[in-house]
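The structure appears below as structure tokens.
All protein chains but one are shown in place.
Labels run A and B following the written order; every chain starts at residue 1.
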Amino acid sequence: MRDISTGESSILDRIWILAVWTFVGFFILNLIGVVGAVLVDSFATRWLGTWLPTGFTWHWYLDAWQEFQLGKILTVTFEVVGAVVLISGVLGVPAAYALSRRDFPGKQAVMLLFLLPLLVPPMTIGIPLATVLYRFGVGGTIWGVILANLVPSLPFVILITIPFIDQIDQRVEAAARVFGANTFKLFVYVLMPLLTPGILAALLLVLVRTIAMFELTFLTSGPTSQTLVVALYYAVDAAGVRAGQSVDAMAMIYMATTLIWLLIALRFVNPTQIVGRQATPAGHDA
Amino acid sequence: MAIISKDFRALRLDNVQRDFGAFNALKGITLDIARGEFVALLGPSGCGKSTALNCVAGLLPLTDGTISLDDTRIDQLSPEHRGFGMVFQNYALFPHMTVARNVGFGLAMRGESKANIVERVAEALRLVRLEGQADKLPGQLSGGQQQRVAIARAIVVAPPLVMMDEPLSNLDAKLRLEMRAEIRRIHAHLGSATIYVTHDQDEALSLADRIVVMRQGEVRQVGTPEALYARPATLDVAEFMGFRNLLPGRIDTGTQGAAAVVTVEDTSCTGTPVGPLQPGAVTLAIRPDDLSPRDDGPFAAHVEQVEYRGRAFFGIAATGRGTSLHFHSPVRVKQGEALRLGADPDRILIYGAAP
Partner (left out) sequence: MTDAALPHRAASASLRQRLARRGVDATTLLVLPAALTILGLFVYPFLEGLVLSLLPKTGGTFSNYAKFFSDPFLYQTIPTTLGIAVPATLANILLSVPVALRVRKMKRQRFLTTILVIPITLGTVLVAEGLLNYLGPQGWLNRTLITLHLISHPVRLVHNYWGVFWSLVISGFPFTFLLTLSYVTGIDPSLERAASTLGAGPRARFRTILLPLMASGLAITFCLSFVQAFAVFPSAVLVGSPAGSTRVISIAAFQAAYETYDDSLASSIAMIMAAIQLVIVVLVLAGRGFLYRGPASGGKG
């Protein structure tokens, strides 16, 4: 049986469909070009005026590791990311539970409070936030970076987790209560097992976003609290000081740390959740 | 160890009230439920019957009033401390637990030993006839099986009171009839009290020892199924209990007795007053099951529609003034046919209010 909704057949329609797929193909080709150029260059001995380098080598990775002190930077990066994920989860999941289960006066205002940090770009909030953090003496330290990264991460965890909690039938919770579960047992035996996929998804997404969060970290970090993406920015900005291949090797290391977690996250979430469908207030004000 | 209900004499609801903002969902319910009794809360949706059940379960705090089990007040207790069993409308089975773990949940929460839990779960599953399904997840079961798991989970803790909130509303017609018999059988086996919420009068009539008819947050009538079926106390209860023919009429003399003569349109008939009546406007209430063609029937009418429902023909006939009458007939009647309809005087109820 022919599906009427896809029953286009005129030549114009076919040209249109072709044009759409051509664009998608072109976009992906360029994307591969952009990423591929970094990848190839990071292994190149010498690459000038040819399609591919004249030879390949590993040594830029060793160079980059030593030159940029990547061991230290990676340690800081994962300390920051770990703390942000942990704090966002511990504060965010209970808040999401309250927002999902209770209607209280001012709930709309609280929802707005959690939406705004996701809507306001980091550059806009980053400058006043950095000023305040420096005044309180945490600017430039690892704690300053962690606090700054909580601004988008905590609301992100809350807004991702709310729909997962909404999905759990309140009567299932009521049943657990009637059959003798107190609040703690309810949480351990019923809520946690049912929420694990949602919380895991939210925390993995926060992890990926925090590794890649440039602006807030850039504005609040000092020499000892740089994360990988900020170090990469400085390296790219100072191009010419060091060999381009060395910078690209560092870019590949950054890319690998991000993509590994992204691939893990994608086992649990839909890619559309990464852009934050939940960041759209449509579901709340319509 | 057998599943036998804890010993108690009565659950007492005294003036139980619940508001949602300015809306009074329950306007003061007073009710005693004895051990072993099966009580149905019957009413249309929004009448407050589910609110009442949730108040008893402890899922909704009361606005006013008390609930006590014998002499112990329980309305301040949280649900997990009341020790009741409940069957939820959509079953509310824990989706991540096997049937056995679902059923054993209440026992585990009470800290029973593993061996004891296994034994009692098996017994409960045997009682609801689900022996082979213990290791399945709820999602792998049919609606009727999920229903049985929900019942097993509610009874395994040997609760003094089992509450059921429209437990059959998600099942198809055939399964509903089967499960009715099951529920009645299990109730008899346990000897605990059961409160059963439903909007289906057939369910209430066939299951309950006592029916509580609710409307707009109030109790309108409490009685045995027989009493409720034969003598609804008020006109709106009568309407809800299937008295489809409500006819305006007049009586000339006040009555107290067993029978009265009522003038309806251009005829008159003898009926049974419900409560004392003043002379003036009254309403007759007759079930279609009681109104049938008979030679001495007071209502002359012609048939407008008729359909065969197996046991008898059911139809609608219009009187000379155009009033529609729902009736039944053991023999075939034809559309357009003129006939006289009547009912036994004790099946014609007279209420002192306009419909």
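One rule holds for everything that comes next: a residue touches a chain if its C-beta (ideal position, glycine included) is under 8 Å from a C-beta of that chain, and two chains touch if they have at least 3 such contacts.
Bear in mind the structure is a predicted one, so any value in this text is a computation, not a measurement.
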- Item | Residue in contact with the excluded chain [from A:L74, A:L119 or A:A243] | A:L119
- Message: With the missing chain put back, one of A:F78, A:F214 or A:F268 would touch it. Which one?
- Response: A:F214
- Message: In the complete complex, the non-displayed chain touches which residues of subunit A?
- Response: 4-8, 13, 16-17, 20-21, 23-24, 27-28, 30-31, 33-38, 41, 47-49, 51, 91-92, 94-95, 97-99, 101-105, 110, 113-114, 116-117, 119-125, 127-132, 147-148, 150-151, 154-155, 158, 208, 212-215, 218-219, 229, 232-233, 236-237, 239, 244, 247-248, 251, 254-255, 258-259, 262, 266, 270-272, 274-275, 277, 279-282, 286
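Everything below uses one rule, namely that only the chains that are shown with their structure count from here on.
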- Report the inter-chain centroid distance for subunit A and subunit B in whole angstrom, where each centroid is the mean of the CA atoms. 55
- Note on the structure: So, in the complex, the side of subunit B touching subunit A is made of residues 57-59, 78-86, 88-90, 92-96, 105-106, 108-110, 153, 157
- Over in the complex, which subunit A residues touch subunit B? Could you list them? 169, 171-172, 174-182, 185, 189-190, 193-194
